[in-house]
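One structure is given below, represented as structure tokens, and several questions about it will come after.
And then subunit A:
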Amino acid sequence: MFDTSLTLADLGFLAQGAAMTLAVTAVSVIAGTILGIVFGVIRNQAGPYWSIPLTFLLDVFRSVPLLIQLVLGNAAQSIFKLGWPPFTTSCVVLSLYTAAYCTEIVRGGISSVPATTRRAARSLGLTWWQDMRYIVAPLATRVSLPAWIGLTLGVMKDSALVLWLGLIELLRASQILVTRLQEPLFILIICGAIYFIISFPVARLGGYLEKRWSPND
Partner candidate 1 sequence: MISYSFHWNQAFKALPQMLDGALVTLQIAILSMVVGLAVALALTLFRLSGNRALSGFATGWVEIARNTPALFQIYMAHFGLGNFGIHLSPYTALLVGIAFNNAGYLAENFRGALKAIPDTQTRAGRSLGMTPLQAFRYIVLPQMLRVAFLPATNQMVWAILMTSLGVTVGMNTDLAGVTQELNARSFRTFEFFAIAAVIYYLIAKAVTLIARLFAARMFRY
Partner candidate 2 sequence: MIEIENVRKSFGQLEVLKGINLTVKKGEVLTIIGGSGSGKSTLLTCINGLETIDAGRIVVDGTDVHAKGTDLNKLRRKLGIVFQQFNAFPHLTVLENVMLAPVKVLGQSKAEAEAMAVKQLSHVGLADKLKVYPSRMSGGQQQRMAIARALAMSPAYMLFDEVTSALDPQLVGEVLDTLRMLASEGMTMICVTHEMKFAREVSDRVAFFHKGVMAEIAPPEELFDAPKDPELQTFLAATH
């Protein structure tokens, strides 16, 4: 069908790239989400003394290009002689980047829980922690989940930028094959299809949950 010199080994190379993409994404999303929850609670509950500087700092991560953040992160680790490999640097920067967005999602989720519900919980004698654990967390999760799924997919796509630090993820792997085989369109279409196959079903699930869990249901 296609007259291509792409071999099975090359496809394996692409698969390795895809695995790297997923690994960077998984580490960053997990770490970023944990940080995001902590920051989100602080944004919501702590006074302005904590919340305003934090808000400003996180806003910086959302207003500076990720590529610049990666370069700065890498430069910083070398200045501080941390000796991090590109994978670690990439994951650290992407985690903070994820946390910046996740904080807003968590904050939105928490503030969607009506104050009356929380007052009712505290009136029953629940502690702050119990209120958070049994009342706020389940309700806020439901509200936040579609946006969080969107964030995860966003990080998966943005993780392509770690190629700038030398990591061979899916897009970089494709680029290497393009240079070697000189079949840019064919290889890039395979690469795009892999991204699409990972992203599209999850995006649809997010859309479905959003519709199904919309507040008026």
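Details
In this text, a residue touches a chain if its C-beta (ideal position, glycine included) is under 8 Å from a C-beta of that chain, and two chains touch if they have at least 3 such contacts; residues count from 1.
A word on the picks: all candidates are chains of the complex that A comes from, given by their letters.
Note that the structure is a prediction, hence the values are computed from the model and not measured.
Note on subunit A: across 1 or 2, the candidate touching it in the complex is 1; the others do not touch it there.
Taken in their complex, subunit A has these residues touching candidate 1: 60, 63-69, 71-72, 74-76, 79-81, 153, 157-158, 160-161, 163-164, 171, 174-175, 178, 183-186, 188-189, 191-192, 195-196, 199-200, 203.
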